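Working notes, structure below.
Excluded from the complex is one protein chain; the other protein chains are retained at their positions.
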Amino acid sequence: MTDTEAFVKTLPNDIGGLPAGPIQRVEHDLEPWEKRCHALADVLDFHKIINTEEKRRGVEALGSELIGKLTYYERWIVTFANILFQKQLLTPEELARKMDEVAARRSP
Amino acid sequence: MSAHDHDHDHDHAPIQAGDQPPGYYEIMETAVRELLVEKGMIKAGEIRRQIEVLDSRNPALGAKVVARAWVDPDFRARLLANGRAGCEELGISFYDDTQLIVLENTDKVHNLIVCTLCSCYPRPVLGLPPDRYKLKPYRARAVIEPRAVLAEFGTHIPEDVEIRVSDSTAMVRYLVLPKRPAGTETLSEEELAGLVTRDAMIGVVPVENVAAGGGAA
Partner (left out) sequence: MTNASRPTGIVKALGEAPIFAAGDRVKVSIRFPVGHYRVPQYVRGKSAIVEAVMEPASLDNEEEGFGRNAGSKRHYYRVAIPLTELWPGYAGSSRDSLRIEIFETWLERI
């Protein structure tokens, strides 16, 4: 079948030249966690634990649906988790347990 | 909430107040960070420090570079030869491996910068990009209809002036060196820097001589 090839051949972020609507002039300040996430990206790249290009590739690998539904920094943190699992630096169980611990810690 | 990168409109969630419990992604960010620190892969202090680094980067730094280039032709030449070295001369360090090319606007060429594939932006010298730079409309249209994009910002470039669009895809970042507006001969370097906006250094608007009652900055 060739009708699905285009989806594999074309990355979801490869949008130069596609039709698009007007440019929205809204701006948002980063939430504190988003700023921490950006700082985390820079630190991970500095150490080459996850370099910036790996982050880009990891975001692409989320696929169109998640890319469309998650916000900019939400995409980054999910990508970091995925890549850290792939590199065997974290396990899914470790992260799940830690997330439960963090959530319990901060609930009223 | 930061802006979403998708085609369809939907309402943004309301901004969370400080005493709201953290959302799913904030919990994930906290957990990932703490685990990496516990395992000795990064230090907590590195994150805190990088936040300070990021907070210290904003368009005023780029404006200083532009103003210096306007008043000092030798600096301008060095800046155009090596943008990163020029910024470093003014104490603007680059905390990553990117290089910088400074793109000079002239009577013949108007420069515009974009990253169609993601959001590459000269962060060390301008800070974080505006949301619209990261979203589809600008990224998709800047390379195919730059004049229409500029028109949305109120910018009209004559047809005999080349619009040169630079699409960042690798290690080089760009900064537009706008034309110095007329009637600014008596302004100090600091006053000149005060005229230079982030959008002028992206290339979507010119620098206006606001002191003379020109258009909005």
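Read from first to last, the chains carry the letters A and B; within each, the first residue is number 1.
Please note the rule applied: contacts are C-beta pairs under 8 Å (C-beta built on N, C-alpha and C of every residue); 3 or more make two chains touch, one makes a residue touch a chain.
Note that the structure is a prediction, hence the values are computed from the model and not measured.
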item	value
Chain not shown: contacting residue from B:34, B:88 or B:167	B:167
Touching residue (missing chain; options A:25, A:69, A:87 or A:105)	A:87
Contacting the left-out chain in the complete assembly, out of B:53, B:90, B:117 or B:210	B:117
Residues of chain A (touch criterion as defined above) contacting the omitted chain	8-11, 14, 16-17, 48, 51, 53-54, 56-57, 60-61, 87
On chain B, residues whose C-beta touches the chain left out of the figure	99, 101, 116-117, 143-147, 159-172
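FYI, only the chains that are shown with their structure count from here on.
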item	value
Geometric centre distance via CA averages, chain B-chain A, whole Å	21
Chain A partner contacts - residues on chain B that touch it in the complex	1-8, 15-16, 21-22, 25-36, 39, 41-42, 46-48, 50-51, 53-55, 95-96, 116-119, 128, 130-132, 134-141, 143-144, 149, 152-153, 167
Contact set on chain A toward chain B in their complex	11, 13-28, 30-31, 33-40, 42-47, 49, 52, 56, 59, 67-74, 77-78, 80-81, 84, 89-90, 94-95, 98-99, 101-103, 106-108
